[in-house]
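So, chain A:
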Amino acid sequence: METVIEVKGLSKSFTLHQQHGVVLNVLEDLCFSVLAGECLILHGSSGAGKSTLLRTLYGNYLPAEGSIRLLHQGQMVEVVGAEPRQTLALRRTTIGYVSQFLRVIPRVSCLNVVMEPALARGIAPGLARQRAGDLLQRLGIAERLWTLAPGTFSGGEQQRVNIARSFMVHWPVLLLDEPTASLDEANCDVVIGLIKEARQAGSALIAISHDPSTRNAIADRYLDMTPSEVNHAC
Partner candidate 1 sequence: MRALLSVRDLTLLYGPEQGCQGVNFDLYPGEVLGIVGESGSGKSTLLSVLAGRHTPDVGQVIYHCPDNGALNLYQASEARRRSLLRTEWGFVEQNPRDGLRMNVSAGANIGERLMAQGVRHYGQLRQAGLQWLKQVEIDPARIDDLPRTFSGGMQQRLQIARNLVSSPRLIFMDEPTGGLDVSVQAQLLDLLRGLVRELQLAVIIVTHDLAVARLLADRLMVMRRSRVVEAGLTDQILDDPQHAYSQLLVSSVLQT
Partner candidate 2 sequence: MSARLESGSLEAGYNFAYLDEQTKRSLRRGLLKAVAIPGFQVPFGGREMPLPYGWGTGGMQVTAAVLGQDDVLKVIDQGADDTTNAVSIRRFFQRTAGVKTTLRTEEATIIQTRHRIPETPLRSGQIMVYQVPIPEPLRFIEPSDSETRAMHALNDYGVMHVKLYEDIATYGHIATTYAYPVLVNQRYVMDPSPIPKFDNPKLNMSPALMLFGAGREKRLYALPPYTQVTSLDFEDHPFELPRWDQSCAFCGSHESYLDELIVDDSGTRQFVCSDTDYCSQRSAQQEATA
């Protein structure tokens, strides 16, 4: 199986200028790699930098130092220092991110929110609509809600709309930040099922989950983010 994600010497710190320039070193000299079809679980106490790592991989946070290489359209591409349009191209076709929170845009219906990643890849609206409907149904979002904007949905419903959106298309790299938080057991199972399908399809996944049953169901390997442990993954 080929390497899809390769991280070397990654460091991330935050300088809080508003607080007298306090510097928080969250990631230091991180090294690891993930193969296609593999799921790596990030492990560690709150504040250890798990979410930070995911966001840094996604380009949402700016790394201080190091290298992140992803398999993009057949080639290993360096993400650190990439131009905004290159990062956006990666986000369109290669790297997906399932966050805990749904970004709510006024007036955009639930269905359109879910369809968007497919439309961005040029998939025909009819097909996109079909798949979106299937996913929403699988995740238990009632059809009468599909034309409504998700701004008024409950936290759990928003979470499930978010999941549907994330699994609309195949992602060679998929980052998941607490994908099953605030879901009941039945929905949890659905999501785990989707994750397993993605893994089977060859996606490389990196996930954070505080829920042991979720972790057990999807994990291939663990990366312990507790500071003293982190270095020996290289």
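On how the list was made: all candidates are chains of the complex that A comes from, given by their letters.
Just so we're on the same page, a residue touches a chain if its C-beta (ideal position, glycine included) is under 8 Å from a C-beta of that chain, and two chains touch if they have at least 3 such contacts; residues count from 1.
Since we're looking at a predicted model, the values are computed, not measured.
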Which candidate touches chain A in this complex: 1 or 2? 1
Within the complex, candidate 1 is touched by chain A residues 14-18, 55, 59-62, 84-85, 87-88, 105-108
